[in-house]
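Here it is, the structure, as structure tokens.
Here is subunit A:
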Amino acid sequence: MSLLRTENVIMQFGGVVAVNDLNIDIKKGELAALIGPNGAGKTTAFNVITGVYTPTNGKVFFTPTDKTDNAAEIDITGKKPDKIAGLGIARTFQNIRLFKELTVLENVLVATHVNANYSFLSAILRAPKAKKGERQAKADCEFLLERLGLIDLKNEKASSLPYGQQRHLEIARALATKPQLLLLDEPAAGMNPQETDELTALIFKLKTDFDLTIFMIEHHMDLVMEISDHIYVLDFGCTIAKGTPDEVQNDPKVIEAYLGVDADVED
Partner candidate 1 sequence: AGCSGGTTTSSEDSDVIKIGVFEPLTGANAAGGELEVEGVELANQLRPEVLGKKVELVIADNKSDKAEATTAAARLIEKDKVVAILGSWGSSLSIAAGDVVKTNQIPAVALSATNPQVTAGNDYYFRVCFLDPFQGTVMANYAYKNLNAKKVAIIQEVSNDYSVGLAKFFTDSFVQLSGDPNAIVATGNYNTNDQDFNGILTNIKASNPDVIFAPGNFTESALIIKQARALGITAPFIGGDTWETNEFITVGGADVEGAVMSTFFDDTNPLTEAGKTFVAEYKKTYPDRDNIAAVTALGYDGYMMTLDAIERAGSADPVAIRDALAKTADFEGATGMITIDENGDATKNEAIIKTVKDGIFTYLDSVTID
Partner candidate 2 sequence: MKETQNNIGAYLKLHWKTAVFLVVLLIGIGLADNFVDSYVRRLLNLCAIYVIVSLAMNLVNGFTGQFSLGQAGFMAIGAYTVAVFTVPIESRAAIFYLEPMVPFLANIELPFIVALILGGLASAVAAFFIGSPCLRLRGDYLAIATLGFSEIIRIIFTNTQSITNGALGIKSIPTISSLWWTYGIAIIIIIATILLINSTYGRAFKSIREDEIAAEAMGVALFKTKMTSFLIGAFFTGIGGGLFAALLGTVDPKQFYFILTYNFLLIIVLGGMGSISGTIIASFVVTLGQEALRFLDEPMAFGLDLPIFRPGLRMVVFSFLLMVIVLFYRKGLMGTNELTWDFIAEKYRVIKKKLSKKKTSTEGGGN
């Protein structure tokens, strides 16, 4: 069953067509990757999916599973980012965007807001429902921090963390919205190969543990080729290839536009 689907999405900025006729179809439970040269429109595609931009043309559909295990396709084109987050799509950012002055724990707690099922007044009056909700949220968040190895830092300011841990925190925060689909924009940027390997393992583990579908932008080819089920390749906004890692890796168009003729990733 497809979880996320785009139909002929076009995103244009003035004269620049950043995304041109994008058709992707991500199945539930898979790990898909989006690769392509710089400026190919990958981040823009994420921005369209998460509602930061409304596409010039085309549609985006999302099929979340609700509590009763029913799944119905919803047109999320042009919906606000917070609505989309509420439906179950979470993301990280290419340039880290944490709430710098808040603590690590607070950063993650903010993301539970979208699922808070108690009203404003009961929150202020600390009604039993709100109290229970808060306790639950805190427990959830601490669990997530534990998983991402940040629990000892929970009372530190986010801005005081080293870069790598900030990336982890971004992932923890995204997970706290209880997403069904997680979008990762270059999670391994700025990491050395060793750190990248660790991250690869982590992503893989999170995917199974949290029953996630993941859609990821990455330039580290070893990571991409190792863990993705499906790869989409963009160039100048157009999809120049899609398929399994093997197919894509050997596609001459991809090699020419992106990987480079002598790019031997396993070198």
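The rule is simple: a contact is a pair of C-beta atoms (placed from the backbone, for glycine too) under 8 Å apart; a residue touches a chain by one contact, two chains touch by 3 or more; residues count from 1.
Inclusion criterion for the candidates: all candidates are chains of the complex that A comes from, given by their letters.
From a predicted model like this one, the values you see are computed outputs, not experimental measurements.
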Candidate touching subunit A in this complex, from 1 or 2: 2
Candidate 2 contact footprint on subunit A (complex, rising order): 50, 52, 80-83, 85-86, 90-91, 93, 97-102, 106, 109-116, 120, 123-126, 130, 133-134, 137, 173-174, 176-177
